[in-house]
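Accompanying notes for the structure given below.
One chain of protein is taken out of this complex; the other chains stay put.
== chain A ==
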Amino acid sequence: MTAPPAPDAMLSVRGVSLRFGGITVLDDVSFDAPRGGILGLVGPNGAGKTSLFNCISGHYQPAAGSILVDGTETVRTPAWRMARLGLARTFQHPALRLDATVLENVLLGAHSWLPGGPVAWALRLPTTRRHEREARARALELVERTGLGWAAHTRADELSHGLHKGVELCRALLARPKLLLLDEPAAGLSHAEVEQLIGTVRAVRQEFDLTVVVVEHHMGLISALTDRVVVLDHGAKLMEGTAAQAQSDPRVVEAYLGKEVGAGEPA
């Protein structure tokens, strides 16, 4: 029934089901995200997109199924180990430390690869100091690349929501991911900010050789950015194809807008 994982896939989701109590949130979802591509995950509200993200990032444990990240089975891997496997993600609502500067927020992204335990850091060993300097330089570079250089030392609570999203993206990128999950990156952004976001995601995908999976409602962003989309509805995969195919697919239109009156024929 479910196909074996594609050999060139950075992410292979196979037969993933998720239940909360008696409610089936995800039902036997399978898809692949090809290496180096940008995959869109779309569907109406409550379709299970973010739940699927949470399964991939390890925040939720699916009841059944298999998730391979770069060939490694990760369903039983705790979420905090996923960063070391090359997975980074952003959240629908950027959760930053508002009392810390942009740079401090971004630096958290270096946690998974910065070496040294509490003793080394408490003693500020020369190697530890050097690693911290490198991480800071890298963080500043990312912040400047995404047009936030001027705000590097500004407290996060002095910045707008749109800028918070940029900071969160930098934080995820500093983790040096192979696979980047973006959860509604365009939500709450202005038109100009969405345009810039598209440019930024394209550029970093190229530069860091990333595979990107993006959950989004903004169809403009999905069309501009993604190679393929997977459409979810009621926790199940509805279809898979290009953004244009998805937008013209009657099943997708129905899922978003409801059934046309009089055209009642079951899908």
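What we mean here is this: contacts are C-beta pairs under 8 Å (C-beta built on N, C-alpha and C of every residue); 3 or more make two chains touch, one makes a residue touch a chain; residues count from 1.
Definition applied: contacts and distances are computed from a predicted model.
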Just by its UniProt name, which of "Branched-chain amino acid ABC transporter permease", "TIGR02587 family membrane protein", "ABC-2 type transport system ATP-binding protein" or "Glutaconate CoA-transferase subunit B" is the chain not shown in this complex? "Branched-chain amino acid ABC transporter permease"
Of A:T72, A:S160 or A:Q206, which sits in contact with the chain we cannot see? A:S160
Which residue of A:V16, A:L41 or A:A152 touches the chain not shown here: A:A152
Which residue among A:Q61, A:Q206 or A:S248 touches the omitted chain? A:Q61
Provide the residue numbers of chain A that touch the chain removed from this figure. 50, 54, 57-61, 78-84, 88-89, 91-101, 103-104, 107-112, 114, 116-118, 121-124, 128, 132-133, 136-137, 140, 144, 146-150, 152-153, 157-166, 171, 175, 188, 190, 193, 196-197, 200
